[in-house]
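The complex appears here without one of its protein chains, the remainder shown in place.
Now for chain A:
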Amino acid sequence: MAMVDTGAVRLHVQRTGPREGRPATATVVLVHGLLTDSLASYYFTVAPAFAAAGLDVVMYDLRGHGRSERPAGGYTLDHNIDDLEALLDRLAVTGPVHLVGNSYGGTIAFGYAARHPERAASVTLIESEPATPDWAVKLDRILHWVVEQLAHHEPEAIAWVTAHRGLHTARLARGAARLVRETTLAQEIPASGVLTRERIASVSCPVLALYGGDSDLAEQAPLLRAVLPDCRTVIVPGHEHSVLVEASGTVGGHILSLVEEASREASRVAAP
């Protein structure tokens, strides 16, 4: 297990790539979601196919999540973007990267691209959206609910989840309860700095926004197409928020097409 010290926090990193030492064609950085998520959502889904397609694949656990260190504080969106920035520096990944983010991970990926347009070759948002004032209000509502239901009434909440959603989900919920109890994450994320419409529109690299057809986030698709200069959207019917793990073949295929297209375009522009 590789731990990377960014200077601020120790992060668990997994990296995979083409076999037999073939050179990678591009680097893709995969950012997971909040509370119950970890890099495992990529490791066992799209990462093997990305490596087989010749990509250098970087996955990491966000601070407080998975096997990464869990400091008590430092959980605003900007902290997460700082961590990603420092991690790529430590890994000596200097060229433009293809960023992929699931849920809150997409908000981080987009924030990184807005901060460093020259370092983003493309951005994929899976069940995700950029940080806007509306986003902050929504996250505040969700995290309030988590704190109320899980952290303060854990035994009742876990009993309900076990009965209605099964043991596996109950275990995830217990992990989420621990995270919001042990850290200031639930208070800090809604207080994060957000992006103006102009800042969002300044992300000029190709953006793929992908949603489950039954997810209420799918309504983001037309909004993003209206604001972003180069945005395509995909709706995967019959799925909700877990579309990455439930339909990983479909999701991975769309990401690979975007990465290949963006790489071709970049080399065409770079050629004299």
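Methods note: a residue touches a chain if its C-beta (ideal position, glycine included) is under 8 Å from a C-beta of that chain, and two chains touch if they have at least 3 such contacts; residues count from 1.
Heads up, the rule we're going with is that contacts and distances are computed from a predicted model.
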Complex member absent from the view - protein name from UniProt, among "Amino acid ABC transporter permease", "Tellurium resistance protein TerA", "NADH-quinone oxidoreductase subunit J" or "Acyl carrier protein": "Acyl carrier protein"
Touch with the omitted chain, as defined above, among A:Pro18, A:Pro48 or A:Gly253: A:Pro48
Option touching the unshown chain, where A:Gly66, A:Gly106 or A:Pro190 are the choices: A:Gly66
Among A:Glu85, A:Glu154, A:Glu188 or A:Glu246, the residue in touch with the chain that has been omitted: A:Glu246
Touching residue (missing chain; options A:His168, A:Arg197 or A:Arg264): A:His168
Residues from chain A at the interface with the omitted partner, ascending: 1, 14, 16, 19, 38-41, 43-49, 61, 66-67, 167-168, 171-172, 175, 245-246, 248
